[in-house]
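Every protein chain except one is present and positioned as in the full complex.
As written, the chains take the letters A and B, and residue 1 is the first residue of each chain.
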Amino acid sequence: MIRPIIKIISVTIFILSCCSLLFASDPLANNAGLIAANSRAIDLVWMLLAAFLVFLMQAGFAMVETGFTRAKNAVNIMMKNLMDFSIGTLGYFAIGFALMFGADKLGLFGFSDFFLRAVDPNTVDGSWQLGFLLFQTVFAATAATIVSGAMAERTQFKSYLFYSIFITALIYPIVGHWIWGGGWLSKIGMIDFAGSTVVHSVGGWAALVGASLLGARIGKYDKRGASKPIPGHNIPLASLGVFILWFGWFGFNAGSTTAGTSLSIAAIAVTTNLAAAAGALVSMFVVWKQFGKPDVSMALNGALAGLVAITAGCANVSPLSAIIIGGIAGIFVVFSIEFIDKILKIDDPVGAISVHGVCGAFGTLAVGVFAEAKYGGVDGLLSGGGLSLLKTQFIGVFSVLLWVVATSFIVFFLANKFIGLRVSREEELRGLDIGEHGMESYSGFQIFSNH
Amino acid sequence: MIRPIIKIISVTIFILSCCSLLFASDPLANNAGLIAANSRAIDLVWMLLAAFLVFLMQAGFAMVETGFTRAKNAVNIMMKNLMDFSIGTLGYFAIGFALMFGADKLGLFGFSDFFLRAVDPNTVDGSWQLGFLLFQTVFAATAATIVSGAMAERTQFKSYLFYSIFITALIYPIVGHWIWGGGWLSKIGMIDFAGSTVVHSVGGWAALVGASLLGARIGKYDKRGASKPIPGHNIPLASLGVFILWFGWFGFNAGSTTAGTSLSIAAIAVTTNLAAAAGALVSMFVVWKQFGKPDVSMALNGALAGLVAITAGCANVSPLSAIIIGGIAGIFVVFSIEFIDKILKIDDPVGAISVHGVCGAFGTLAVGVFAEAKYGGVDGLLSGGGLSLLKTQFIGVFSVLLWVVATSFIVFFLANKFIGLRVSREEELRGLDIGEHGMESYSGFQIFSNH
Partner (left out) sequence: MIRPIIKIISVTIFILSCCSLLFASDPLANNAGLIAANSRAIDLVWMLLAAFLVFLMQAGFAMVETGFTRAKNAVNIMMKNLMDFSIGTLGYFAIGFALMFGADKLGLFGFSDFFLRAVDPNTVDGSWQLGFLLFQTVFAATAATIVSGAMAERTQFKSYLFYSIFITALIYPIVGHWIWGGGWLSKIGMIDFAGSTVVHSVGGWAALVGASLLGARIGKYDKRGASKPIPGHNIPLASLGVFILWFGWFGFNAGSTTAGTSLSIAAIAVTTNLAAAAGALVSMFVVWKQFGKPDVSMALNGALAGLVAITAGCANVSPLSAIIIGGIAGIFVVFSIEFIDKILKIDDPVGAISVHGVCGAFGTLAVGVFAEAKYGGVDGLLSGGGLSLLKTQFIGVFSVLLWVVATSFIVFFLANKFIGLRVSREEELRGLDIGEHGMESYSGFQIFSNH
């Protein structure tokens, strides 16, 4: 027989249940216990499957980033995405989870459950804890991987590894504790259901700091400072990446109930999908109007902008509000990408700062405007809840911005000092694939040298 | 702690349950209610996860279409696939769902529930309605996206957007109402479990009309009218697309129970998988015999043909019948592609008319032959049910053909008149990526100019 031990345990449980059915002094209570066990199983199955979907977002981010950049750096991008997840998995397991969900200290951080050593996997509660660890791990890795895109094509691989440790084990978990782990922002009632701020803005603001410190890629700005487009080398891969991200986002948002028995999972999936669709459409039309052609990279970023923006309020707003939020994000992302590229002159190859940072902040604030008690129990400005929620959301957005900018500045500063943040000019021109990893991405293909 | 509202609600429910166990005047009925809630949660979790899988089929269609066509049109194909889903999501939410599942008018269309405004997300029923909306949205978008492949490499993007609105908001929902929404075909007993006709034939017949009106791509037929192959530019992507479609099809077919508590979900997954395998194998052997080599694009289309054909009867036929249906579809698709290409001289770059239209019709009729009461409660011809079911299926297939050909003709005629269906000769030769979207798909790669 396979899996004998599991079997024995199951059999024992079953026999005990049966016995209790036959002989129990209280079979009614016994039934209630079995019903509760089923409910918890539904919750666990849902949370785990959602975690698997969110895991796959790593592939989505990798495809988007590589598709929107040049062929000579694709190996490096694959390595960064593989490694930030691997480092994130280990770092979050060892330290991050404890800082985020451990026993609260002063509302600022958690401090217990390192390595989840105390968890008993044979209990319903222990099993749920382990599932929750996996779910939170894939979220932490998402925050980390967002930064990769903004720093693409010029960052030393060692420095990227160094930074990955800190964001998944320290910077992100602290924010997570504030908002999801019982910290001070959760105490004042901030709503960020699936992490527009916790995950996306954290990644986006760290990306802002990293890209600013790095400087632009060679050739991105001409002598007079005018921005020049550096086209991506594989739009089908980038598009596949966006479809995969959209797919994974259903797990990201609807999975954030961490309960399949929650009635809100369907509404969340619907708002998520509507916001993404609205974001893609609106972005396309804005760009079409502005530049005369419907640009695919802006439309793809529009879908992501809609997804990022609805993430905070996906359980708190109506489907119609989701369309509005997604649509506004679709406008914001276009102008934000233009602004960062042409006015701030920060070189963000994939638009990560705008998509995740700006739209994450917007989406979090939008909860304060569009929240309806009918959906998530709290009313925002438009439903008669006044300005109170919006203020709280603003405090949250602003505090996280400060924390992430300060800490990621220190991390990148240290990386720059002790490792070196940027590759050499020669390496950048030749490509990081050869320079950092000693191989090419597309062996055999004829690729123009200046790309 | 995180997600306080959900928590509060859960805790409240839990406390109420506990209280009811202690003090309830009827704890037995209370248990029954909790059991039913678990059943509905299993159903909702299943339906939502299936919807997510079907969503991912958009990526599959995009990869198949782009892989089977030329590099110079890949951006355009990505945009079409992204946009038909985005438009479909919004159009189906606003209008399509109401026409399909609203209160029946004369057996012809539904008319209520626009924007699902009346749905209360806090009830089991409202939650299920929202999940059902998402499930049906991804189906509607599938019907839309099928057309894209047959019209690839020469259609004006604006016209494609125009058409997408009509198929998802009007043409498809009416068929859906007839067969799934309580309309006249459902009343006479037509069986199309997961949509060989509702989804695939609708897409396939619209593709037939669109491709016919457009005319062939430049260079597809020589001066004497002989068909010349235009090879696809990325077979690994096309293959990945087929694997993703196959994966998503498990959600498409088994998810169409819309209930995880349905006993038939396993049988459906098995028949789906067997038909796909048989389709791929048989197509490969037919082509091998006919042309001397096992062609990969035909084998891939064979798998899809098997999947399309089993979609109508996946819950009504035995595993052995599924192999036969898939195998026959694998033969049909080869000859249909040849026939449409060489005899009808309609240029369908990816074989969408054959795969979805022809095999969808075949699969729907096959239910009339192979259905067994043991599986879906109804006997077809071979199980002693006589010709009655087959006749009904034929009426359904034929009516849908008429409706779709007529309406899609009008839509494409209007698109052609007011927007223009086809791009200019210059744009077609240079590629729609530059012409419609102002960018290339594979920047940096050396690509032959005549492709």
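Everything below uses one rule, namely that a residue touches a chain if its C-beta (ideal position, glycine included) is under 8 Å from a C-beta of that chain, and two chains touch if they have at least 3 such contacts.
All values derive from a computational prediction rather than experimental measurement.
Engineer: Considering the whole complex, which of B:V270, B:I331, B:L344 or B:L429 touches the chain not shown?
Structural biologist: That would be B:V270, which touches the missing chain.
Engineer: Would you indicate which residue among B:F55, B:F97, B:W178 or B:W246 is in contact with the undisplayed chain?
Structural biologist: The missing chain is touched by B:W246.
Engineer: Pick out the residues on chain A that sit against the missing chain.
Structural biologist: Touching the missing chain: residues 1-11, 14-15, 18, 21, 27-28, 31, 34-35, 37-38, 41-42, 44-45, 48-49, 51-52, 55-56, 58-59, 62-63, 66, 74-75, 77-79, 81-83, 85-90, 93, 115-116, 120-124, 126-131, 133-134, 137, 157, 234, 237, 240, 433, 436-446.
Engineer: For chain B, which positions touch the chain that isn't shown here?
Structural biologist: That gives, for chain B, the contact residues 28, 31-32, 35, 38-39, 42, 45-46, 49, 53, 70-71, 231-236, 239-240, 242-244, 246-247, 250-251, 254, 260-261, 263-267, 269-270, 273-274, 276-278, 280-281, 284, 291-297, 299-300, 303, 319-320, 323, 374-375, 442, 445-448, 451.
Methods note: only the chains that are shown with their structure count from here on.
Engineer: Mind checking the centre-to-centre distance between chain A and chain B? Centres are C-alpha means, answer in whole Å.
Structural biologist: 30
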